[in-house]
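Removed: one protein chain of the complex. Kept in place: all other protein chains.
Chain lettering (A, B and C) follows the sequence in which the chains are written, and residue indices restart at 1 in each chain.
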């Protein structure tokens, strides 16, 4: 094990995605943390801004320098905001490093769609084309051996894992899909804003970016691969007064008289050999706390003969399966390791 | 003002609905609390189980005796569970008291529907027929002068206020309605259960009673009045780790090319003169904290030309507009008072 | 009642203290809101930043101009930060307006003490001397007829109400007083900071400003009046992951063998005729939720013969009895009204 160590650098280490990568990688048996980088806090020990890492990660934040990184790392995780990854990823790739990008910059394959939803210019198309979109359970075969992976969005992961098998099987009508999504507040990151001020969001529940969230086209792009035709859907994100967790409640018209039992069977077959997706038994539904701190995605079903609709529910921890955990799962696949390596910890409950 | 005092008795005073009635009635200018009753705790001061009422409500809980109540009260609020109201309401009505029932026993006009969703025998049909279903802003004219009002369910209030005008106007297709509802935990009452144990539900988000909640047919019954034909819809309740508040996110296909602006206009006209419904300006959505502790229902819209669907959002405090507040609003209408009497307090924010 | 209306202006209306004044004053029977002022947001409707006030307070924020205020108001509430009140209060006083200042600027009578704890220059001593320190239940006789009241700090109110009678009676040794205080996050106001970012403080508990909080000398100054000699004590504030509420747990050596029962008796006599202090019966302790949204201060005792110490607990809502509610209570006393006017609402529970 010792000689196979991969050395990882983390850019954007002062955000929640970056710090979650540190938590997970420090326990990974085959990866060491070679460098933690930050444009804003270079020179400070990471534990100064994150005292929970005291005596765990003694590293000092470094400035971002691809040539320097090349000397000490094999892979770079970009936990950087939209726009920043677009600039950094090509540089690290040119320095012949493997790159896993956690931002949205390389997820949308259509430049026009990117412009419309992100309200900015996309990265060069050649890099966009090169980036493998890494929902491991759906496109893991593309990830194996790749050098550049675009890590999916948190909502997009939960929604796609919940809908893909049913769309692919033709059991639901893609034109009727509605995704009502709820997220803990950590999904918004560490940047200050009145919306995420404790006294404003505690004991509060509300929607935001209705019909305007940038994960909408990302989910549509994924489901189009399942449906083999364009998909247009409705997506509403909400903020839950809690820190971690996403629950997606998803609705669609069924194309036949399917039951909870056959949905469970369909999904268990689809996700066979994929330990991070847990298809819950009929009559039970996922809860965010049951995946807290872990890389699991739990899925449940409620097919309703009265309305002809099925309700599909999926839950993840937005910072693990929705960000850092899936990024490491992607690294595992890129390296040819089993996808669970370093990720087999149980949810923290209660 | 003094000689017009109405004397109110509250049955089921040890539940959250009952204790919220005490909070609101003690500040009502035209109503005095004549008796607080409880089958389980008779003999104990109300402030023993609810110390926040110390020196506010000195009353001792009394056993339930309609003949005794007749002597000292004019109106009875039944904050009792399903099944209990079915037995008590006829007795209080025979004792010639006005009755506002907060349970679900008299809401559904069809005995068959009641049996199917409540899994028990309905009350005698004559009493069901006599009960006026009291969503004040929709059916206030029926309430005026009534002696027996069935107070609507919390989810049913938020959903119906949000959907009724659009259904009545024919702007949305009733066959496509999906209601994704989220509630604070107080909606489940004070009875102990593992689901509502703090460590289980804190930092957790999940659905429950998917496709099986008894407010589903109640909403369908109300919207059928708007559509003038039967309505079948999908309804999913969720638990939010907070105490008070309901947000309904509601989806439907639009029948034409309507915008947020015309929805706002339609609703403002519909609810003109109804101060407890606040139609929010285009581009803004309700939040539960903005109605916390108050009798308001806030409504917002997001019409999406991309999908042809509209998303309608409504928020209430489940214990006020969803229970005790609306019950008092109904009493105001029954007495011929302005509907805001005793209810003009602002939300508690933050 | 109508012609006796007092017109109030609120400066600093965009903070939590200011907006709580609006909530309470809009329901006050003898006070109307004449102007809401803000240096930062003048020109915007108050409901834009605080949508919960939609259709409740239609006022537009105005710039701060004492001469203008003089024309339309009788009293000014300064819900402004330390330093700002120091500048504004003299101007409003010169304009012959009554002033209630919610900041800490005029609370400490010693300039040296102010400098030491506030780390800035105090206001002119003449104004400091003129300001009546208004804990109504302790110094209400000073407030009656005053034109300038310095409203006490939130922690200082809870601590002083809990300790004053015991110190005055000589039942506890002032040299042994330790105050362990816990506050909801709204006490920190609406200004953004990482400490009060939801994901940082949710599910977190910690101390801050240990031995350095500016309410320490304020409590010492009050208790010195009870002890008739200087008092030096230990005070530790903590942040609780909730929005409202303060609980003070206070420790001191008893000077004799006192029991819970005699403490209750002592305090009930001391606070007789003061309805906002509720001395809880022996063996029961206050809880913040039992005063939420109300102007009450609940107090309980645990005298311990084993250690010779008494533990005194007091609870308030930091934004009501700890800020806006007590400010209105002070206004009531200044005007010669009963002190409960406009403040007799019950706590919101649960």
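We adopt the following convention: a residue touches a chain if its C-beta (ideal position, glycine included) is under 8 Å from a C-beta of that chain, and two chains touch if they have at least 3 such contacts.
Please read these numbers as outputs of a predicted model, since none were measured by experiment.
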| item | value |
| --- | --- |
| Displayed chains contacted by the hidden chain, counting the whole assembly | A, B, C |
| Residue touching the undisplayed chain, where the options are C:167, C:242, C:266 or C:299 | C:242 |
| Hidden-chain contact residue, picked from the options B:185, B:210, B:266 or B:312 | B:185 |
| Touching residue (missing chain; options C:51, C:90 or C:286) | C:286 |
| Which residue of A:62, A:101, A:260 or A:290 touches the chain not shown here | A:290 |
| Positions on subunit B where the hidden chain makes contact | 16, 184-186, 188, 190, 192-194, 196-203, 241-243 |
| Touching residues (missing chain, whole complex) on subunit A | 16, 19, 22-23, 26-27, 50-57, 186, 203, 243-244, 275, 278, 280, 284, 287, 289-294, 298, 344-350 |
| Touch residues of subunit C, complete complex, unshown partner | 178, 180, 182, 184, 199-200, 202-208, 210-211, 232-234, 236, 238, 240-245, 247, 249, 251, 285-289, 292, 302, 304, 306-307, 309, 311, 313, 315, 350 |
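Going forward, only the chains that are shown with their structure count from here on.
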| item | value |
| --- | --- |
| For subunit B placed onto subunit C, the superposition rotation in degrees, Cα atoms, nearest 5 | 180 |
| Rounded Å distance between subunit A and subunit C, as computed from the means of their C-alpha atoms | 46 |
| Between subunit C and subunit B, distance of the C-alpha-averaged centres to the nearest whole Å | 36 |
| Touching two or more other chains - residue numbers and ranges from subunit A | 184, 199-200, 202-203, 241-243 |
